[in-house]
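Left out: one protein chain. Kept in place: all the others.
Per-chain residue numbering starts at 1, and chain names A and B are given in the order in which the chains are listed.
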Amino acid sequence: MSDLFPMKQVMGFGVSIILTIIAACVYFFNLSFPITMTILLVTAFIQAGLQLVVFMHAGETNDKPAIYTNIYYGLIIALVTIFGTLLCMIWGYI
Amino acid sequence: MKIDQSLPLEYSTQQNQLNILGFWVFIGAEIMLFGTLFAGYFVLVDRTGNGPTGAEIFEITPVLFETFILLTSSFTIGLGIHAMRKGYTKAMIWFYVLTLVLGVVFIGFEVYEFMHYIHVGASLQTSAFTAALLTTLGTHGAHVTFGVFWGMFIVYQLIQRGLTPETANKSFIFSLYWHFLDVVWIFIFSFIYLKGMV
C-alpha cells in the first residue's frame, strides 16, 4: 500500500492543504491590506511552484530548460500584462 | 515506432516526447489566457454599477469545499501517475476514476455557486464586475468540465487497451492539464474570493 502513496507526494499534498488554510486565515482574521496581499501572494506562488515541481514533474527530462523557460516566460508576460493593464486603466489614469 | 525502454512509458517514443513538450507550451498559452482574464477582472472588480460587490455575494463555505476538492483531486491524479510508473494499472485507473468523481463534485459546487449568484441578482448582464467574475470562473469551470469528459475517454482507453506508450502518454498529459487547473484555481481562490471577501 505504501508503494501507492509516495512520501514526496503525500508531503506535497499536506503542505498545499496547510498553505490553503493559511491563506484562508485572511478571511477569518482582520488583517491590514498589505499583510493580506503578502500572505495571499506568498501562499499562492508557493502552491503553484509545488504543483509544478512535485506533481507535474517539470524537471525530469532533457526538456527541463525549455519547460522552465516557457513557464517563466508565460508568468512574466502574464504579470506584465496584468500590472501594465492596471497601470493604464486604473493607477495611471487621470 | 522506436520504443526506448530506459525511459518511463509516457516518454518512450519520439512522438510521446513531442506531445509532452507541446502540451507544456500549450500550458504557457493557458497561463496567458488566464492572466488576461485576471487582468480584466482586476480592472473591472470595483466597477459594479447598480449590481452587488464581491463582498456581498461571495460565500466562504462552498469556496473552501471547492478548493479542498480540487486540491485532493490534484493529489489523487498525481498518485495515479505514480501508480502508472510502477506499473499498477488497476490502481492507476481507480485513482483516475476518483479524480474524475472529485471533478464532477467540484462542478456540482460551482453550478450551485452560479445559481446562488443569479439568485442574489448577480447575473452575467448585471454589471462589468459580474461579467468579469462569471467569465473568469466560467472559463475555469469549462476547463474542468472539458477535463472530466477528456478523462473519461482516457479511462475508457486504459481499460480497453491497457498501458501502452500511447495511453501512458495521454494519461500523463491529462495529469498535466488537471494539475494546471488546480494551479489556476489557487489563484482564483486567493485573488478573487479571499481578496474580494476581506
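The rule is short, and it goes like this: a contact is a pair of C-beta atoms (placed from the backbone, for glycine too) under 8 Å apart; a residue touches a chain by one contact, two chains touch by 3 or more.
We adopt the following convention: contacts and distances are computed from a predicted model.
Participant: If you had to name the missing chain as UniProt does, which of "Iron complex transport system ATP-binding protein", "Quinol oxidase subunit 1", "FtsX-like permease family protein" or "ABC-type quaternary amine transporter" would it be?
Facilitator: Missing chain, UniProt protein name: "Quinol oxidase subunit 1".
Participant: Taking the full complex into account, find the residue in B:9, B:37 or B:188 that is in contact with the omitted chain.
Facilitator: Looking across B:9, B:37 or B:188, the contact with the absent chain belongs to B:37.
Participant: Which positions on chain B touch the chain that was left off?
Facilitator: 1, 17-19, 21-22, 25-26, 28-30, 32-33, 36-37, 39-40, 43-44, 47-51, 124-129, 131-132, 135, 149-150, 153-154, 157, 166, 170
Participant: Which residues does chain A use to touch the chain missing from this display?
Facilitator: Against the left-out chain, chain A lists 63, 66, 73-74, 77, 80-81, 84-85, 87-89, 91-94.
In this section, only the chains that are shown with their structure count from here on.
Participant: Could you tell me the distance, in whole angstrom, between the mean C-alpha positions of chain A and chain B?
Facilitator: About 15 Å, centre to centre.
Participant: Spell out the residues on chain A that touch chain B in their complex, using ranges where they run on.
Facilitator: 3-6, 9, 12-13, 16-17, 20, 23-24, 26-27, 31, 33, 36-37, 40-41, 43-44, 47-48, 51-52, 54-58, 61, 63, 66-67, 70-71, 73-75, 77-79, 81-82, 85-86, 89-90
Participant: Which stretch or stretches of chain B touch chain A in the complex?
Facilitator: Chain B reaches chain A through residues 11, 17, 20-21, 24-25, 27-29, 31-32, 34-36, 38-40, 42-43, 60, 64, 67-68, 71-72, 74-75, 77-79, 81-83, 86, 88, 91, 175-176, 179-180, 182-183, 186-187, 189-191, 194-195, 197-198.
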